[in-house]
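One protein chain omitted, others in place.
Labels for the chains are A and B, by order of writing; each one numbers its residues from 1.
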Amino acid sequence: MTAVADVSPASPLPDDDKPRSLGSGIGGSDRVFQVSATGVGAVVLVITGAIGLFLGYQLIPTLHNYGLGFFTRAVWNPEQNLLGISGVVVGTIEIAVIALAISFPLALGTAVYISEYAPNWLKGTLVALVDLMAAVPSIIYGLWGLLLISPHALYVARWINSYFGWVPFLKVDTDPRAAAFSAHNYVSSPFIAALIVSMMVIPMACAVMRGVFAQAPIGEREAAYALGSTRWGMIRSVVLPFGRGGIIGGTMLALGRALGETVAVLLIISPEYDLKFKPLEIGGITVASLIANQFNDASSSQLSALLAAGFVLFVMTIAVNTVAAIIVNRSRSGAQTDA
Amino acid sequence: MTTIAPPPTIDLARLEEPEPERDPTGAQLDAVNISAWFGTNKVLDRVSLSMPPGTVSALIGPSGCGKSTFLRILNRMHESVPSAKLAGEVQLNGQDIYAPGQRITETRKRIGMVFQKPNPFPAMSIAENVVAGLKLTGAKVSRSAKEALIEDCLQRGGLWAEVKDRLDRPGGALSGGQQQRLCIARSLAVSPDVLLMDEPCSALDPTSTRRIEETIAMLRDQVTIVIVTHNMQQAARVSQQCAFFLAEQGTPGVIVESGPTRDIFERPRDQRTSDYVNGRFG
Partner (left out) sequence: MTLLSPPPMPGTSGTGVNPSHPDGADDQPRTVGRLTQDDIASLVAAFVGSLALTWLVYFQLLPLSGKVGFLFCWYAAFLAVYGLVSSFGNPRPVVVDRLWGAAVAGAAGVVFFAVLSVAIYTLVKGEGAWIHGNFWTHDMAGVGPTETLTHGGITHAVAGSLIELAIATAVSLPLGIGTAIYMVEIGGRFSTVVRTVVEAMTALPDILAGLFIYTVLQLGLGFQRNGFCAAMALSIMMLPIIARSADVSLRVVAGGLREASLALGASRWATVWRVVLPTARSGLATAVILGLARAVGETAPVLITSGASTFFNTNPLKNPMNSLPLFIFSSVRSGEPTYITRGFGAASVLLVLVVVLFIAARLLSREKTKR
């Protein structure tokens, strides 16, 4: 018979019950692995961090050359070396906000449709289509907007001007009812640029919103239906409240993308660097398109100024994105990873 | 499908059978004054247990009493948790596995582990899963030896008959019970001296559970087996010795009582053990 050992403690309990050091006997290859993986992480941190620091560092020569007026002036005149970015920053925000105003209802509607209305056989295709839309390069949206949308958008702009021109920021400095329609006042406007940008950000916002809607608990949905709710009643009382974080977060992610868009804006807009709030009228600028327009002929101090403007853009984008990421992550608290 | 779920009462008659004379090949495993912490929270207090070869040792006790932590300490999985700390010694054939000279990978190779949830590697076939340990530890084996090893381990794991025609299929395609036996076969392929099992049947149906218990009975002459289980009937069925862990209100876990399984179930010395094995709490 196997001796079942007497398992009562052989010796009295020791008094010095202190933790001992662990992790001995880890092989040499693992140390190499640990060190090299950390090294890669550090290199990437240095590269990416360097960009932020480098851009931020350009604020010093810029403020030295152009003073605090760099932030308040609304002019970009390289010949007289008179630079200021207030008009540019305002223009950037203006285009992003208009793009958001257009894209928000469309993205929300599309997300609700895909998640709640679309028949099952269509759902997968629509989800793929939205994801694909996010992958389409912005230059292609730019072409589409410049040559297909812009000629039609003129009339929408004119219509808004003629009926809502009494609202200050919807006014265009031309007579909307003039016999000869002066199209050149309406082209290349921030409004049209924002229209194109909104097409680019819809898929981002829509994908985030749809992801959150799809997680709305089935039990609550069925509870709403069991109370005799219509489909919209269920959406309003269950899906939308559940997805609020996703709606806000997705919209802010879209805002971050809209702020940084370069090429589509560059193709559409006619550059103007002063401070104005007339989105329907020709002329405007964003930070990104300012850089693309001006980097080539810039002197070294002007290049610093462009980089500093880039830094301002970068800070805005990161702030918006970080807040968005926090909101989205919080709303997805149910989905844990098994790590 | 005719197997009936295990009866709720403990089969005492079986426990009375005399042990046949055997010559086991496993290793002697001794835990000496083991304490464990997560951060500053102490979860085990100076626990000692001797696990002799040829024996299945069952660790029983209510949830959160530290028995899984204890099991993970036995093959140095404990220290993969960042805040984990430990005191005491674990001796494999008298040699402390936490001693500075001991290679951690070598230790884990000699003390295998089967987890609660079956976890075959999804990117590998059934056959590759069985010999994964060799590949992972860099052991070179000839092709024919490998095939023999696959068959041998699957035989010992009680899975060979079911999978011999589809060894190249992914391991994830098996049923839960088959996956768990695949994991046992995988652990056996590196020829460990000790096999630790952390509630290996808790995710399985009664039929699969019975198959795994048969496998355990078959294996106990070959390796020393330590099994954590919530199921007292299972502990009574498969083990020869038993240790009852308990963590009372706010104190770290300790072994209240340990000894031959039938003593624990029939003649417990401690009132708390008696209450637990009779289902008064837990």
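Operating definition for what follows: a contact is a pair of C-beta atoms (placed from the backbone, for glycine too) under 8 Å apart; a residue touches a chain by one contact, two chains touch by 3 or more.
As the structure is a prediction and not an experimental result, all values here were calculated from the model.
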item	value
Sole contact to the chain not displayed, among B:M113, B:L174 or B:A243	B:M113
Residue, one of A:V156, A:A223, A:I248 or A:L275, that touches the chain absent here	A:V156
Among A:R20, A:H64 or A:R231, the residue in touch with the chain that has been omitted	A:R231
Residue, one of A:L22, A:A74, A:I93 or A:L143, that touches the chain absent here	A:L143
Contact set of subunit A toward the excluded chain (per top definition)	27, 29-30, 32-34, 36-38, 40-45, 47-49, 51-52, 54-55, 105-110, 112-114, 116-121, 126, 128-133, 135-144, 146-148, 152, 155-156, 159, 199, 202, 206, 229-233, 235, 256, 259-263, 267, 287-288, 291-292, 295, 300, 303, 306-307, 310, 313-314, 317-318, 320-322, 325, 337-339
Subunit B residues touching the omitted chain (full complex)	75, 77, 80, 82, 105-110, 112-113, 115, 117, 119, 121-124, 132-133, 135-138, 170, 172, 183, 186-187, 190
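Assume only the chains that are shown with their structure count from here on.
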item	value
Complex interface listing, subunit A residues touching subunit B	1-11, 13-14, 17-20, 22-27
Subunit A partner contacts - residues on subunit B that touch it in the complex	18-19, 21-22, 24, 33, 35, 37, 45-46, 48-50, 52, 54-55, 78-79, 84-88, 98-107, 240-241, 243, 255, 258-260
